[in-house]
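Of the protein chains in this complex, all but one are displayed in their positions.
Here the chain labels run A and B in written order, and each chain numbers its own residues starting at 1.
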Amino acid sequence: MLKILMSDIGRLFERLSSVGTLYLPIEGGGQTAFAPWRAGADVQLDRVNTDLSVKGLFFPQTEDIAFFKREGKKISVLPSSDPDEPFAVFGVRACDVRGLEVLDKVFLDDPAHMDTFYKGRRENGALIALACSSPAETCFCGAFGVDLAEPSGDVAAWIVDNTLYWEAKTQRGERLTEAVRPVMAEQSGTSAVDASKKAARDALAAAPLASLKDSLSAWGANDMLTLFSSPLWANLSMSCVGCGTCTYVCPTCQCYDVQDFDTGHGVTRFRCWDSCMYSDFTLMASGNPRKTQLERFRQRFMHKLVYFPEKYGGMFSCTGCGRCLSKCPVSMNIAKVIKAVGGVENG
Amino acid sequence: MQNVRELMIKKAGEMLSSGEVYGVLAWERGDFACDQTPALFTSPESLSRLAYDEFTAPMLSKYLINEAKKPNEGKKVMVFLKPCDTYNFGHLLSEHKVERDRVYAVGVACSGIFSREKTLLEKCLACKGMEFHHCDEVIGGEGKITWDKLDRFAGVEMIESMTPSERFEFWRGELSRCIRCNACRNVCPVCSCVKCVFDNPGSGVMSKSNADEFEENMFHIIRAFHVAGRCTDCGECSRVCPRNIPLHLLNRKFIKDVNALFGPYQAGASLDDASPLTSYSVNDPEPGYKDKAKGGERVA
Partner (left out) sequence: MPVESAFQPKIAAFCCNWCSYAGADLAGSSRLSYPADVKIIRVPCSCRVNPLFILRAFQRGADGVIICGCHPGDCHYTSGNYFARRRAALLFSMLDYLGVESGRTRVEWVSAAEGQKFAATMNDFAKTVASLGKCRRIGDLRCRTSES
């Protein structure tokens, strides 16, 4: 384990940015989001959680797939090249690291149908995860088996009493460690961070949503059709305004649409995030199989809590990051859904 | 507020028990501050879960569009409206999106709404006033503004005083954060078209993301323009923006211009006035003339 004083953290960032673009949680417009580091940037390492997840760095909201150019009768297709720029992300929380593990299942699990854009970024992006010390009231990562105090990633970091502790977890993490070693000091043993880990876990256990795990077990006890046809969906979805906030701030929502844009001198084909909450999601020539907000709303939660675990060995596609709880315009969210279906009253 | 909540529960209980209304649109409690959800209460027993406090932010008028259409033997739906929401209610009535005789509207006293960070919301700082409109009844009486009121148009004037380049930079900084979640649009009681131009594959501008700076600008100009002259300035768009974009500065620019160019107008206050963009006067100022007071001087 290595360590560095927080007052010297700029030197660590400098070393990391020499390896490739370094993304950090940076404050701007009253919000925190992952943005490229430059000296003097307002880096926020205390705040839980960033307003946008780390998802966008690996799976951008819009990304060009190909450009079609027409010359006379000939149409040429110029595909976008796979990303190969090395970069590092510092300050990713345990829930967001899990979010990427969920995306890995979707985009990389099937060797015959790998998403090469996502793959290119995953292979070139190093994750320096930062353990949480004080979870927010909206946090419930524990319900999905995420340990906020022991994040996975290439490197795990802890901040305790103005010192940052650094531990490599993968080979790529080891290589990063060699790059930053000159500015850091050695620390033997893990005793320095053990107390902090315990405090963080205790704080999560005392958070308002700590008991969500118990409600979640009621989901597993029911079969899919029972959950799908539950009369509860009508009441739960009643308040949903059908915006895409929850899906766009979510670290695991991975649905996208492929669209063409006529530039006047060619056509750009791009993909962009889509949201199952939108009325034109699943729209096809024959109409839309999900006609009401109830059906769209149900889809989002059934996908995260039932279909996804069914397909990927029990892995939920919710990480408990709490963003949808704090961002939903009407405060209808996955925690309320889990509890209602699990037979627990809110509040 | 506790007292107001008890009065609300009492009234709602009476109306449900007597069968005068089939349901009550109110707020259901959540797990922490700012976690209350709009809900339809249909039994007196469920009312113990009704919440109303200084963190209860969502507005209920938009839900009337659906609720007041449900057959339910012609019974009314009861709704609680904060003072600013009564303008939205008025607007929905004036556009015939809600039938007045299917609604029992109850105004509820407001003392300002706080964010999760325990600060008063911008829309409350710039409160239009605590009076109620179009209500059948008011619970808790007219509240008082106990804080230093912000001039609604101060922000707009500040931007107007900038050079075009500064204004451009300012809005780039704000609008570039937009993730096109459509929360501003969907939460807006005025934005209630059956099919939005941005969701319509036939419109040529349907898009689900901002693929270019142009689309960020376009979405926000068109969103604000479509509610120009109809926006009641309830401030919901800015409140719900997950990216903290000051959308009220766009809406209030239109409101300020409407007031200056076509005469003072408050959307939703009266059911009889034609909205500024569905009416005209032969003496309207020409576009490009910033205001009548300048005597028609062309602004280059």
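Just so we're on the same page, contacts are C-beta pairs under 8 Å (C-beta built on N, C-alpha and C of every residue); 3 or more make two chains touch, one makes a residue touch a chain.
Fair warning: this is a prediction, and the values are worked out from it, not measured in the lab.
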### Task
Determine which one of B:A109, B:I139, B:A228 or B:A267 touches the chain that has been left out.
B:A228
### Query
Just one of A:S134, A:T226 or A:T263 touches the chain that is missing; which is it?
A:T263
### Query
Which parts of chain B are in contact with the chain that was left out?
156, 159-160, 164-171, 197, 204-205, 211-215, 217-218, 221-222, 224-225, 228-229, 250, 253-254, 257-258, 261-262, 276-278, 280-282, 284-288, 290, 299-300
### Message
Contact with the hidden chain only, please: which chain A residues?
### Response
261, 263-265, 268
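In the analysis below, only the chains that are shown with their structure count from here on.
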### Query
Just curious, how far off is chain B from chain A if you go by their C-alpha centres, in Å?
31
### Message
Touching residues of chain B toward chain A in the complex: what are they?
### Response
28-32, 34-40, 49, 51, 58, 62-63, 116, 173-174, 177, 179-183, 185-187, 199, 201, 206-211, 236, 239-240, 242-245
### chain B partner contacts - residues on chain A that touch it in the complex
28-31, 33, 51-52, 61-62, 137-138, 208-209, 235, 238-239, 241-245, 247-249, 257, 259, 261, 268, 270, 272-275, 278-280, 283, 325-327, 329-332, 335-336, 345-347
